[in-house]
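Every protein chain except one is present and positioned as in the full complex.
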Amino acid sequence: MATQHSRSAARIMMAPAVILLLGWMLVPLAMTLLFSFKQYLPLRGGDLGWVGFENYVRFVSSSAFWPSVQATLVIVGGVLAITICFGVLLAMLLDQPFWGQGIVRILVIAPFFVMPTVSALVWKNMFMDPVNGLFAHLWKFFGADPVVWLSEAPLFSIVLIVSWQWLPFATLILLTAIQSLDSEQLEASEMDGAPPLKRFWFIILPHLSRAITVVLLIQTIFLLSIFAEIFVTTQGSFGTRTLTYLIFQRVLESQNVGLGSAGGVYAIILANIVAIFLMRIVGKNLDA
Amino acid sequence: ETITIATVNNGDMIRMQGLAEDFTSQNPDIQLEWVTLEENVLRQRVTQDIAANGGQFDVMTIGMYETPIWAAQGWLEPLDNLGDDYDTDDILPAMRAGLSYEDQLYAAPFYGESSMVMYRTDLMEQAGLEMPEAPTWEFIAEAAEAMTDKDNEIYGVCLRGKAGWGENMAFITTVANSFGARWFNEDWEPQLDSPEWAEAVTFYNDLIQNYGPPGASNNGFNENLALFQQGKCGMWIDATVAASFVTNPNDSTVADSVGFALAPDAGKGKRANWLWAWALAVPAGSDATDAAKTFIAWATSKDYLALVAENEGWANVPPGSRTSLYENETYLEEAPFAQMTLDSIQAADPNQPTVDPVPYVGVQYVAIPEWAGIGTSAGQEFSAMVAGQQTPEEALSKAQALVADEMEAAGY
Amino acid sequence: MARAASPRRKAITTLAAWSVGLLIFFPILWTMLTSFKTEATAIADPPVFLFFDWTLENYSVVQERSDYMRFLWNSIIIAGGSTILGIIVAVPAAWAMAFVPGRRTKDILLWMLSTKMLPAVGVLYPMYLIFIQMGLLDTRIGLTIVLMLVNLPIIVWMLYTYFKEIPGEILEAARMDGATLKEEILYVLTPMAIPGIASTLLLNVILAWNEAFWTLNLTAAKAAPLTAFIASYSSPEGLFYAKLSAASTMAIAPILILGWFSQKQLVRGLTFGAVK
Amino acid sequence: MGRITLDKVVKRFGDVEVIPPLDLTIEDGEFTVFVGPSGCGKSTLLRLIAGLEDVTDGQIRIDGNDATDIPPAKRGLAMVFQSYALYPHMSVRKNIAFPMRMAGIPEDEQKRRIDAAAKALNLTDYLERRPGQLSGGQRQRVAIGRAIVREPAAFLFDEPLSNLDAALRVGMRMEISELHAKLKTTMIYVTHDQVEAMTMADKIVVLRAGYVEQVGSPLELYRAPRNVFVAGFIGSPKMNLIDGAEAAKHDCKTIGVRPEHIAISDSDGQWTGRVGVSEHLGSDTFFHIHDTGLAETITVRADGEVGFRHGDTVYLTPREDSIHRFDEQGLRIA
Partner (left out) sequence: MGRITLDKVVKRFGDVEVIPPLDLTIEDGEFTVFVGPSGCGKSTLLRLIAGLEDVTDGQIRIDGNDATDIPPAKRGLAMVFQSYALYPHMSVRKNIAFPMRMAGIPEDEQKRRIDAAAKALNLTDYLERRPGQLSGGQRQRVAIGRAIVREPAAFLFDEPLSNLDAALRVGMRMEISELHAKLKTTMIYVTHDQVEAMTMADKIVVLRAGYVEQVGSPLELYRAPRNVFVAGFIGSPKMNLIDGAEAAKHDCKTIGVRPEHIAISDSDGQWTGRVGVSEHLGSDTFFHIHDTGLAETITVRADGEVGFRHGDTVYLTPREDSIHRFDEQGLRIA
């Protein structure tokens, strides 16, 4: 396969993608880095000169910083936990033979197609509204006081909304993985005397580990930057201000580009820490 | 020529879109492109665009807050020659003052508002009370207690609790103003640790906790409007524009039993009413300045008011912008809230908003670029307070720290 | 070889699966139903489910207010264009990675993926300035390019995993048969990878369609897609449930229908080729 | 200890009867091979015995006890699968230990048995590896090891060698035979490779479409195939089957002669033909003879190296005592 000719061809063929992405990454990144060392306030005339690391110090020492890192981790972690746990259960259920598999699959996959904005709007107004939302009706029906979801359980609500959107993704990957499990392996374990729960624990779950890593990686990439869901529902109040949202507030609401850029650099660092960690696992799995 | 207009998606603006044919038939060589956005998105988009000189819009819908700041930066076209029949002097003086910078008008008011008390006459009667023209906070608290009937989902008073500088902070700032508090002293030092603030915020919190609807921490103008229209609020202290909605029998179940009063005070000489206008402005980078001005002249003219009246009735005319409207007998007749609106607007003074002197202008906001950031972060603390997650003291001390931070970052 | 389940068990599974399926689908269903209600029915207490007077009024109101077709058309152009552009760039790259792997191939792949982790808000301001400079603000081409770049890593990765499944021998056979590199990719690789390319296409159309940050911030009127359309309904209309529902339904319907019709491909695509 | 009896066992998948009523007894300690063409129901039968499929009708008895409704794990049988079905995420040791762990056997006893099995199967050096790091033959041995440690009443093998390459297959074949000689446990072995069947079995069960065509020792089947199907199926290269006039001479519908029972000569013989392809293995030579007028090709085996060339005319003589005769129904005429 690898003749000299094909190797040099390969280099040429990769060039456009690599150059484009390099540009996409480096140009804004360089500008962000540049701004982050400046006092840059568009509403006060823009570039007000170099300030060294002041923006960086200010960004971390702000009382909003650590809570926002925490909120980010809680949301990402919560969604991952929910989608993976329920994804596994759901995948196992959908793997069983039943009538109307095709239609149920369509139903389950549907939330993935819904724009984040729309899904946040629908959940916020039609389900979680404490007066007119469906949940409120349901609670009242059972004689309970309606819960004010977005302020009493703000993180949970956001995790719920985002999980709803991503559950189909997790489920489908895990379902495909389960279907790829060699049925002889399950039968072997059955012959070996493993009851259903142990079969799940010792055979199915380890088999799914690779698929779970993929779900972890892809979802983390997308979840670290969720924005619309928070913007539409709580606007960052009640402790739902993620790092992304905090940067948004710095850049767009306070119009402090320098400070926001410093935050952006932090976010990039955080994302890359998570990324390297995940890539290690997935990278290994890419060969297998 | 095509002009791109960024507008907020509220009723009056949408109505304008519907009536825009009138404009295009008068000006066949001008095409209109509408970008209708939700208020928060709109602010973010236009601010971003003007600050970066993006030039995406030819007409922007902005508020009283942005106008002087942007004008000072030279980002807005001065609105001088808006045509011969455009009666600039007819604009309500308070509005004109708020939308000018160094005596030059930079944004034309589409509609203006203040805030006032809207209340249910029937419930008031039931409670055996009578609303004075100019109530005090004390009376409001008393009336709220009397009207509250949680079992029947009737809440004494609906107030803004949703975080945002244009949402809860607008209201809380007016409460603070009436309690004698101020955001900054003359040296730009944040004052949220003052006893006046503590009093104001505690009062607000008690009111909303005891007599407010559930989930008040998520209620903004729109949510409260819906609650009021559904008959779930005894009183509602909010923008004067709401008056036409709550008295409109098509939308409101309580249209015929709504009364109006001036915003309350605490006897310190300032009432808790604000002053706001949604206005149309032309960014300096626009390449269709003349067409944009032609449009603004149309949309904020007296003729436009007449056009709306003709199509939708006088009650739906955008209020609060022109003196002539309040001299129009038909309007005063068809809009029972008209006089109260005018009085409220005139009661607000953006140049002297507080009891003690301050270095800033703005009634329910502080006209500095940092305000949006400050207002939003502080708003979130107060919203969390309303949600029961912290006490007024905690909210205030956090807000004080945040504000101090932000001001330092901005170089004060 | 799976054992046939007993009818009883199958019945129980059916019940469970349908319940869960309907539960997950319910928010969408409810939105669709609400869009046919009047505003009053929409907030009726207790809620009405199916038995109400169905009306199309909300749709006509929404359509009157904003020219739906224009947003839709922009969405189609931008989502479709960025995906096709992405595939054109990605196919050669994926070919190289899959069939001429070098020592650093995997690193490059992971690096590409890591560019997806750049927080968009962090670079919005620079991007905005660049867009102004290049006159790309509010143009479909500008947005198409941005979304192509945003999704390129995913496209490359997916194509790479699909290409890896194709035995190298077939490409060698083509080479022996006298095909040039271009012919090899055009006549042999691409047609063979059609299912993979189709699922890549689909998934990326969905991702681009639902992208709500760049599309909102880099457009105004001319290039605004459906995400901008829905942004104009997000607040006051929050209380007009029926109209909100109608607008929501209009925003998601095209992609929902596309997704359903092609769900087999899509399921394959969703797995990112990572799980066989 | 391992006598398995099938009593009128029927298996239907939906409407398709894969196994029609079938009676079969496998004696304790016997090495029984199921052979038959693909899809004839070999695996199904094995899985019925294992309990991995429910029988539609009939009874399966193990050592005289009705096992029809006993779950697989409780039948005391061990199975070795075609794909080995090793647990890829467990080390070899853990794989082998798994059934004992499930049965709650004490650690030290587990260790003892694992070591014994590993030694017997030459796996001691690989105990800490994962299955993915083993060669095909080693994996197969691990699968067998996992079966052995359970000390089952019988082993069931479903084409255990078909994933291995030819050379390994021969080696593993002998290892399994030796294992049987050592353990003397009942073994049921499914294959469609008739060399495996011939060399390993005490008893061969030839299946076709779910029916038992013949049961007997390999040599019984070789010498006295009960019908044309078995005759053609057992023996390699295949028996030459001749219809028509030549068969009529022997008063039957079809005669069969194995390639090794035909003498080839360049001078004289009963039949004539032309040499087509000849295959020289050194030890033997196979000639494919055309134009004999008997059948399209007659295959002949000659010992050692015999020098006919493509196109030569040759003469063939079948050994009279090795001619098999079959009637209209294809049944053997004694």
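Residue numbering begins at 1 within each chain, and the chains themselves are lettered A, B, C and D in the order written.
The working rule: a residue touches a chain if its C-beta (ideal position, glycine included) is under 8 Å from a C-beta of that chain, and two chains touch if they have at least 3 such contacts.
Being a predicted model, the structure only gives us computed values, none of them experimental.
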* To do: List the displayed chains that the omitted chain touches in the full complex.
  => A, C, D
* Structure fact -> Of D:A116, D:A248, D:A263 or D:V277, the residue touching the omitted chain is D:V277
* Structure fact -> In the whole complex, of C:L56, C:I194 or C:I257, the residue touching the missing chain would be C:I194
* Asked: For the full complex, which residue in D:N65, D:S236, D:Q270 or D:T313 touches the chain that was left out?
  -> D:S236
* Please pick, from D:M174, D:A248 or D:A263, the residue that touches the omitted chain in the full complex. => D:M174
* Structure fact -> In the full complex, chain A touches the hidden chain through residues 1-5
* **Touching residues on chain C - with respect to the absent chain** => 167, 169-170, 172-180, 183, 187-188, 191-192, 194
* For chain D, enumerate the residues touching the unshown chain of the complex. => 165-166, 170, 174, 177-178, 181, 193, 195, 198-199, 218-219, 222-223, 234-237, 258-260, 277, 279-284, 288, 301, 303-305, 310
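Convention: only the chains that are shown with their structure count from here on.
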* Asked: Looking at the contacts, which chains touch chain A and chain B alike?
  -> C
* Taking CA centroids for every chain, report which one is farthest away from chain C. => D
* Structure fact -> Rounded to the nearest Å, the gap separating the Cα centres of chain B and chain C is 39
* Between chain C and chain D, centroid-to-centroid distance (C-alpha), Å -> 53
* Can you tell me which residues of chain A touch two or more of the remaining chains? => 132, 184, 187, 252
* Could you list the positions in chain B whose residues touch two or more of the other chains? => 40, 48, 52, 226, 230
